[in-house]
Every structure is written in structure tokens, then in C-alpha cells.
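Structure incoming, see below.
Every protein chain but one is kept in place in this view of the complex.
The block that comes next holds chain A.
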Amino acid sequence: MVHFVYDGSFEGLLTAVFDVYEDKAQRAQLFSVKNYQPDAFAERRDVLTDSVKANRVWKGLFRKLSPQGLLNVYSVYLSERDDRETLLLAFFRRVFAESVSIEDDFSSPLIVQISQISRQIHREKHRFEAFVRFIHLKGDVYFASIEPDFNILPLIGPHFTERYADQRWIIYDTRRQYGLYYDLKQVQEVYFEEVPDSSVLDLSSDQIEEGEELMQKLWQVYFQSVNIVERKNMKLHRKHLPIRYWKYLIEKQI
């Protein structure tokens, strides 16, 4: 058994796949360096991330998979599951081995699992297109903290860039300690030394822009007023709006 250890990036993962094929390693396993635990019975091989190799693998996949299929691959990577490398390597082996497209083979447990993970990630992505709540900060920046289950920032970036093209914004993932910053031209990753604290209520009034508090209050009043008390259904409410997301939702801070 050969253990291919890569740096944890998507490019690194694709490079590792390239190396597996180059070495003709029949019994290979991939590990992100963060998760790797040495094993006395396996040989360790360190993967040097190489964009040329990664591109060749991606091109190979591009020829064989539909856009949805490619998105599924990236989603499994973003899921941060411990077995993501194992699933992906098994999937790639099938994709490259067969001449027909196998991504719709829902009779295979592997394909079903990958499509389920991808659906999970997509659901989370869609939720955070909805649940991001910007706070207008001094300096004319709209700021939001989020704490998603999966690493969905790379997936939601384009949505916010297109939608809020005329305002500067930051979306910060407090769990993974990084964020996206849009400066009216482009999006870049940002890291804060001191993370602006978790809850929306913890921002002091000298940090927020004038009028922001009134907007938050208006939104809370609106949220209360559209509720139909006679139809109260907390089970359904929590199903659509799971409690773990409430912390950052202004309308739930009453």
C-alpha cells in the first residue's frame, strides 16, 4: 500500500491523482497532510502540488463528465469528509476506466453517495445565499459572519459578487477563520488576526454605520408582522430554519 500525502488543496488533490496514475500504484490511498497518520505497513509518498499535472487531470475529467459531474467532484472535496479522498479516487478510477459516462449510474452505491454529498453541499450553499445578513459598518463596508457546516465560501462567492456589484462586502467564515472581501473590483480571501466576534449583537455602536440599527429593528418588526399566529408551526419553522443558524440571523435576535 502506498500513501500519497498532499497539501490539502484541490490542486494538490488532483496532482496526487496524477501521481497515482504515473506510478501505476494499484493499491494507493490519498491523504490530506492534516489528516495523515503514519502507518508502519504503508509506504509514504509526498505529493508536490503541481498546476500542470493538476490541469491535466482536470482536463481528463472535463472530457468525461458533465458540468454537474465536475461540480459533484468539487463538492465532495469541499465537504471536508474524512473519506473524501477515498471516494474521489474510487470515482476517478471508474470514470477513467470506462468508455461510457458513468455519472448517472445510480445503481452504484458510490455514485449515489457522491450525488448525495453534492446535494448536501448544494443545500448548504443555497442556504447561505439566503442566510447571510450584512451589517453596514463604518467605512461603508457590508459585513457578515457565517458558520456553515461545510466549506461553502468558494461556492457562494460568485453569487454575492454578481448581486452586490456596487457595494463593498466581507463574508467571514468564523469556523474556518477566513473570509471573502469584495472591493468593487474583485474578490479576495482575507484572514483576520482578531476575529470580529461571533454574534451580530456584539458589534459596538461606533463600529456600525448610522441608520444600521434602525434597519435591523425594521427587519425584526417586519419579520414579526408577517407571521400568522393562527398558523403557528414551530416544527416546520425549525425544519426550514435550523436552530444552529439562528445566531447570525438578525430577525431571530429578539
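For this structure, a couple of remarks:
Convention: contacts are C-beta pairs under 8 Å (C-beta built on N, C-alpha and C of every residue); 3 or more make two chains touch, one makes a residue touch a chain; residues count from 1.
The rule we apply is simple: contacts and distances are computed from a predicted model.
The complex appears with one chain absent; UniProt names that chain "DNA modification/repair radical SAM protein" among the candidates "DNA modification/repair radical SAM protein", "CoA-transferase subunit beta", "DNA-directed DNA polymerase" or "Transport system permease protein".
For the options A:107, A:186 or A:205, the residue in contact with the chain missing from this view is A:107.
Among A:167, A:207 or A:253, the one in contact with the hidden chain is A:167. Panel shows chain A; residues 102, 104-109, 112, 116, 126, 129-136, 142, 144, 159, 162-167, 211, 214-215, 217-219, 221-237, 239-241, 249-251 of it touch the chain omitted from the view.
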